[in-house]
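In what follows, a single structure is set out as C-alpha cells and then discussed.
Only one protein chain is missing; all other protein chains are in place.
On to chain A.
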Amino acid sequence: MAGAAPRVRYLAGFCCPLGGLAAGKPRVLCHEAEVFLSTGSELVYVYDQDGGLLTAAFRFPDQVWHLELLAPRRLLYALCARRGLYCLSLDHPGRSRSTSQDDRDSEDGDQPSPVIPVDPDACILPDAALCAFTLLDSVLVTLVQGPTRWKMQLFEQPCPGEDPRPGGQIGEVELSSYTPPAGVPGKPAAPHFLPVLCCVSPSGSRVPHDLLGGSGGFTLEDALFGLLFGADATLLQSPVVLCGLPDGQLCCVILKALVTSRSAPGDPNALVKILHHLEEPVIFIGALKTEPQAAEAAENFLPDEDVHCDCLVALGHHGRMLAIKASWDESGKLVPELREYCLPGPMLCAACGGGGRVYHSTPSDLCVVDLSRGSTLLGPEQPEEGPGGLPPMLCPASLNICSVVSLSASPRTHEGGTKLLALSAKGRLMTCSLDLDSEMPGPARMTTESAGRKIKELLSGIGNISERVSFLKKAVDQRNKALTSLNEAMNVSCALLSSGTGPRPISCTTSTTWSRLQTQDVLMATCVLENSSNFSLDQGWTLCIQVLTSSCALDLDSACSAITYTIPVDQLGPGARREVTLPLGPGENGGLDLPVTVSCTLFYSLREVVGGALAPSDSEDPFLDECPSDVLPEQEGVCLPLSRHTVDMLQCLRFPGLAPPHTRAPSPLGPTRDPVATFLETCREPGSQPAGPASLRAEYLPPSVASIKVSAELLRAALKDGHSGVPLCCATLQWLLAENAAVDVVKARALSSIQGVAPDGADVHLIVREVAMTDLCPAGPIQAVEIQVESSSLADICRAHHAIVGRMQTMVTEQAAQGSSAPDLRVQYLRQIHANHETLLREVQTLRDRLCMEDEASSCATAQRLLQVYRQLRHPSLILL
C-alpha cells in the first residue's frame, strides 16, 4: 500500500463559475505531454504535464464550445459561441498576441503564463450559428443551426503550410428538422445540448491515421462499417460523419457522397441516413475494440497503428446507451447486432478506453462498463470464429470520482492500464490511472510476479476501502448524533413554549448582591438556570444573558451598553441547576445606570449541531462533498426567552449603618476612587472638612426630597400576608426592600426609616410614615402612608423614586385585578392639582427651551428656576389611593 502510486492525481485547478462547470461544453484534449483544456468559458488553457504548469492561456471573445487539435500541424481549432471557428497555431502563439498584455488574468494569481487575447483575424470561419465541427485530413465538417434545420457543411482544408483558412465550401446537406430553443427573436439562446460530430473511416482507408487520432475520429472494422453505411461507402472507402443531435437522432453522412457545389445541395433523403433514435440528447459517440484476441494482436504486432474498432457506441443524456456490432447469423450472413442499455444517468460525459471499456461520468460517480467479449458469460454458446455478441446487460463499476465534466482517454500506458484525463465540475484537472485488469475479474492468466503485484494491489484496494468505510461511518455517526440532539432540542422547545402561564419547566432566576472585587465593590447579578423538565440540555444549548442599562433602554439611538453574555450549557440534566454570576457595575466610568434589565434566553445553535454533520469535513469524499452548506436554514438557531429581571435602586442600596460592627466595612467603597484620596480620607481627622464636590454639595445644598403617598387601605390590602402584626410603616419599608440583602435586618429591627448609600456613594434616606389626607375626600380624612426619599444627589432621588413608583405600579395593577374600590374623592381638588401640574409642565417646557438658547451666565439662573419648578411639581406628591 505504501508503494502504490496514487490512482488519482490532481494536476491543476481552473477557475469555474459558481455552482461548478456545466457538462457539455468543457473539453480536455491530450497530445503527448500537452493538455488543451477549455472550461466552457472564454479561456482555453495549455497545460504541460511534464512541467506541471500552465504554458499558455488564450482568451476568446466568447464562450468556447468545442476544441479540436490537428496534432501533426500543431493547429488548435476552437469553436467560439456566436462567433465562429478560430484556428491557432501553437507554434507561433505570439502571432496572435496583441501588444498590450491583458491584466485581467487574475484567476490564478501566481500563473506565470500570460493570457493571450485571440486575434480576431484568427477567426477562420465566422458564422454565428455554428454549433459543432470536426476535422478530417482535408476536410472541415461543420454543423450549423439553420432557421428550421441543422445544416452540415463541408469545407476544403488547405494543405500544410498554407494559411489555415478553409477553402471553398465543397458540400452541404440539411439534416432533420429540430425544435429551436426558446429565445429572444433574433438572438438565439445558447443551446443546452450541442450536437456531437465525429468522423468514422473504414479500416482500408488511406487517410493517415494519426489525423484521426484526435477526439473526433476513429477507424471502424470493415464489416461494421459496411453494415452501417452500406456498400457504396465501403467501396469508395469514404469517411463518414456521424452526427448525434440533441433530439436523439443518430444520423450519418457519407462524405464522398456530399455533393460539391452550392448550386446543387445534396438531396437529404439520399445522403443522410438515420441510424437510430435515442430519444434523448446524444452526448457522446465513440467506438471500441471489444474482441480481446484481436486487441492483443494489435498490441503485439502493430503497436503504433490505431485499432480498428468493432463496436459503435452512442450515449444519451439520460443514460441510454446504444451499442452496435456486426455479427453473422447462423447461416453466415452479416447482421447488425444492436443493443440498448439503460445506465443510471444523467450523463455528463464519456470516453472509450481500451479493452472494450466505456467510461461515463454522472454527477455522483465516474463509472466504467465493459462491452468486451471476455466480460460476458455467454462463452460456450458462441461459435468459435464468429465475433462475440454484446453482453446482455451492463453493470457499471464505480471508480469513486464524482462530477467529471470532461474526459479524455489516452489509450494505453506502458503498464496496460488506461489513463484518463478528467476535468471535474470544480475545475480541477486530474489524471486517473486505472489498472482495471486487476480490479475486474478477467480471463488473464497469472504469473507469480503478477500474482504478487495483484495481491499488493488488492491490499491497497482494501486499505482504500476500509479508509473510506471508516470515514463514512464517522459521518453517519455524526449525523445520528445531530439528529438525536435535534430531537432533544425539539422536546425542550415544545416544553418551554407550551408551558403557558404555569411554572416553566426550565427557569432562570436572577438576584443581585454586592461583593468586593479587589479594591472596589461591585454589584453582582446571579442567574440560576434550573432544569426541572424531563429533558436534558446538551451540546448546542447556550444561555444568553443580556444586560441592558437604563440609558440604553431609554435612549433608542445608542447602540451602547447592552452587554450579552453567552454561556454554553454543557449538559444540564433533569433536576440540575447552574449558577452564573456576572458583574453589573459600576463600570470603568464609575456609574451604574439604574435600573438595569437582565434578560435570560436559551439559544440552540443549529449550525453547531447540524452544520458539523453536513459540512464537508473531507473533500475527498464525493457524497459529502456534494452536499452544499446552503441546506442549513437561514436562521441559525432557536431562541427561547426565559426570564427578564430589572435591577433598580432599591435593590442596590447599601446600609452600612445597619451592619454589625465587626463586619462593618470601613466605608462602602464608591466606584474607582483614587487610592490616594481614599488613603487621605481615612487618615483625615474626624471633624475636618471633607473634600470633593460631592461632600461640598452635601454640605451646602439642601437635600432633595421626593415623596409618594399611598392610601393605607391599599397598602394594607396588598401587604396583608406575611406582614401581619407589623406596623404598616415597617411593613411597607420591608416590602420596598424585599429584594435587598438588608431586608432581614430591617425586619428584625422593625425600622420605618433607613439611611442608605447609593451605588455612587451618595446618601439616600428612606422615610415611611403614616399621614392623614384631609382635602381629598368629602367623607373625611384618608389614612395614607407617605414614602419620602431624601438625597443630596438628584439622580439618586430620581432612581429611587422610579424604583418605588415601579413597585407601586405592580401593586396597584395586582390590587385592581382583585377589584378593590377607590374611596369617594373630591374630584374638584384633583382637577386643581392636575391643572397646576399642567401649567408647571408648560413652564418646564419653556425653561428648557430657553436653556438651550441662552448663554452660560443666564442659563445658570434658568437652571435654578427649572429646579424649583421640578420641586413644585413634586408637591403635592404623588398620591395613590
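The rule is simple: contacts are C-beta pairs under 8 Å (C-beta built on N, C-alpha and C of every residue); 3 or more make two chains touch, one makes a residue touch a chain; residues count from 1.
Following the convention adopted for this analysis, contacts and distances are computed from a predicted model.
Candidate names were "Origin recognition complex subunit 3", "F-actin-capping protein subunit beta", "FA complementation group G" or "Mitochondrial distribution and morphology protein 35", and the UniProt protein name of the unshown chain is "FA complementation group G". Across A:76, A:130, A:255 or A:764, the residue that sits in touch with the chain not pictured is A:255. Note that of A:15, A:33 or A:235, the residue touching the chain absent from this view is A:235.
Only one residue in the set A:55, A:89 or A:138 touches the chain that does not appear here, and it is A:138.
Considering the whole complex, the residue from A:131, A:170, A:584 or A:652 that touches the absent chain is A:170.
Even with one chain removed from view, chain A keeps its contact list with that chain: residues 120-121, 123, 126, 138-139, 147, 154, 156, 159, 165, 168, 170-171, 185-186, 204-207, 221-223, 225-228, 230-232, 234-238, 255-267, 270-271, 273, 275, 328-336, 338.
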